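Before anything else, here's the structure in question.
The other protein chains are all here in position, but one chain of the complex has been omitted.
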Amino acid sequence: MFNNKLVLPGLVWISLFLLIPCLIVFTYSFFERGVYGGIEYNFNFENYTRSFKWTYFKILLTSGQIAFISASVAVFIGFPAAYFITKFDSKIQIFLLFFIMLPFWSNYLIRTYSWMVLLNNQGLINNALIQIGIIEEPIRMLYTKFSVVVGLVYNYLPFVVLSIYASLSTMNKEVIEASEDLGGNFFNTLFRIIVPMCLPGIVAGFIFVFVLSIGNFITPDLLGGGRFLMIGNLIYDQFLSARDWPFGSSLSLILVIIMLSLLFLQSLILARKK
Amino acid sequence: MRKLIFLVLPFFLIIHATAKADIVVSNWDGYSPSDIMDTFEGATGISGEMAFHATNEEIMGKVVASKGAGYDVLFVSSPFAEALHKLGLLSYIDHNKIPNMKNLDNWAMNLDYDMGNQFQVPYAWGTTGICYRSDLVSKEPTSWNDLLNPSSDMVGKVTMLSTDRWLLAAGQLLAGYSVNDTNPEHMANVADILKSAKGNLLSYDDTTFYSKLVSGEAVMAHAWDGWCNYAIWENPDVKFMIPEEGSDLWVDTMVILKSSDNKDEAHAFINYILDEDIGSWTIENILYKTPNKAAMDKTIPGLVEAFPNMGMTPQYMMSFETLKDVGDAAKLYATTVSDILAD
Partner (left out) sequence: MKKIYLIIIFGFLYIPILTLIALSFNRSGLPTSWGGFSTEWYVQLFQNEKIFKALFNTVIVATISTLIAGILGTLLAMGMEIKKSNKFVEATAFIPMIIPDIVLAIALLSFFTLLQLTLGLHSIIMSHVVFNTAFVCAVVRTRFKYFDHNIIEASYDLGGKYTITFIKIIFPIILPGVIAGCLLSFTLSFDEFIIAFFTAGAGSSSTTLPMLIYSMIRFGVTPEINALSTFIILFSFIIVLISQRSVKGKLLI
């Protein structure tokens, strides 16, 4: 059938270069870490019972919270940006999109260091605020959940803008204009027409920031000062520092299952709405 | 579609067309002279490529997953060299092929994780302690406790290393345990010490702590001695000290992979590195101590005044324990670290 041919190349690639390799790694989760870091092949569920300890659950909750806040803020800020971009002449739109992405062709580490320079107690922002006289003592901004969220929102905002922009079809411009002409006030137009129109983009953008944030380890490390261990750091540590691939893969499998469940929950909700 | 293939194909050809080097070495960027491969080729005729890794853990992960394919020589810290050896991934070092081994300090031939240097050759070594601003601290630190429980005016101006072994070592040393201790009760005790220390910290910092000392954001930092020198370089008020409870001795080593097809050339490379002039470069440019006695004797006198920790004798350093691979206890260590950091 028509669609089988379409999905096939993508599916085959992902199956070959993701599903199969990861399946192999996930089977490790049922074995044990060898004494020096290899794999000892005795089948058991210890890694899973260990994964449900409170320490790890706490990390999951912290990560989920930070990722959720970051995704929400990013969507909240990014949506108007994407919307306003579509209001420009089509020649300028792509121009604007490139300029949104441009900062992210510098290096992640350097951008993060720049945020440290901006946010720390003797940093540019505190200095500016003190000079202007708004505050007297520097505000502690760095090494807090706040700075981690700022870092995550900053690095993933463009993805939200891109995906919302993508779903805002210019051919529906007429619909928007019509609604505005008909005297609908701004919020009416916004929530009845615009938001539903780009809902897939909003949802996609939210998911992007959420998943990218949850697996991130540089931002919590540098901007959070290592004080908040997130799932990204935890899984990294298992594979790299502890060389405990079995445990690392059990944690990852659990993460993937949770995320897949959220995905299916979301599609159920969307299906109901239709 | 065809046009696309024609566009893409040349790239794949270009990628494969690059000449093959005789050996591939992986190191941290900047840890050896940037032209080392060229001078090595000039001296021996062997062509080599230098690849880089960011941390021990990453190159370890890569080499374990690929069974060492593609690499001949690695620069890794001693616990990793030990683990690689126990996993059967290393080749034995043939001392006959490394005449410059004689340049090494005697102490460096008898490190307890590899007596006689059978599977690794030491490259640089040092200790861990407290790097601090002598002009900003209210009281000069003398104990690990000064770092973990600073006086109230210094709370929030202290950083600690978060790399698992060193994070735990601070607590282990304070409590009087071995840095290779595997007793779960001891570990629980260490966890408590470190969890209460966490509240006093500005942040955990493995890479920019010296910068924080220079700017004054931090007044004390848990630091490796060589790194402290970078802070001293920028601000002479910075000093390094080893707490009275002691420290660990860390060693960065060179290893040859069993999977290497060019072991002779690999040995020649290590021999070249052990040359006293190369050793001098390391000392002068990285400000680390090396076990290369010939190089140290030559170069240290000029540096010791500005960087006192360079003057530490090997004998003194040997009074500290080297970090060893803890085998099965790795899980305990990892869980403890997660527990502390997630608190």
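Note that the chains take the letters A and B in the order they are written out, and that residue 1 is the start of every chain.
The criterion applied here is as follows: a residue touches a chain if its C-beta (ideal position, glycine included) is under 8 Å from a C-beta of that chain, and two chains touch if they have at least 3 such contacts.
Just so it is clear, the model here is predicted, and its values are computed rather than measured.
Only one of A:M101, A:I135, A:A178 or A:L265 touches the chain withheld from this view, namely A:M101. The missing chain, though absent from the display, is touched by one residue of B:K212, B:K263 or B:K331; that residue is B:K212. Contacts to the hidden chain, counted on chain B, fall at residues 4, 7-8, 11-12, 15-16, 18, 21, 24, 26, 28-31, 49-55, 58, 61-62, 65-67, 69-71, 207-208, 210-212, 214-215, 230, 234, 286.
Panel shows chain A; residues 1-11, 13-15, 17-22, 24-25, 77, 80-81, 84-85, 87-91, 93-111, 113-118, 120, 124, 154, 157-159, 162-163, 165-167, 169-172, 197-201, 204, 207-208, 211-212, 215, 231-232, 235-236, 239-240, 245, 248-249, 252, 255-256, 259-260, 263-264, 267 of it touch the chain omitted from the view.
What we mean here is this: only the chains that are shown with their structure count from here on.
A separation of 33 Å divides the Cα centre of chain A from that of chain B.
Of all the residues in chain B, the ones that touch chain A in their complex are 55, 57-58, 60-61, 64, 83, 86-87, 162-164, 198, 201-205, 208, 215-217, 325, 327-328, 330-331, 333-335, 337-339, 341-342. Taken in their complex, chain A has these residues touching chain B: 33, 35-38, 55-56, 58-59, 62, 113, 116, 120-122, 142-143, 221-222, 224-229, 233-234, 237-244, 247.
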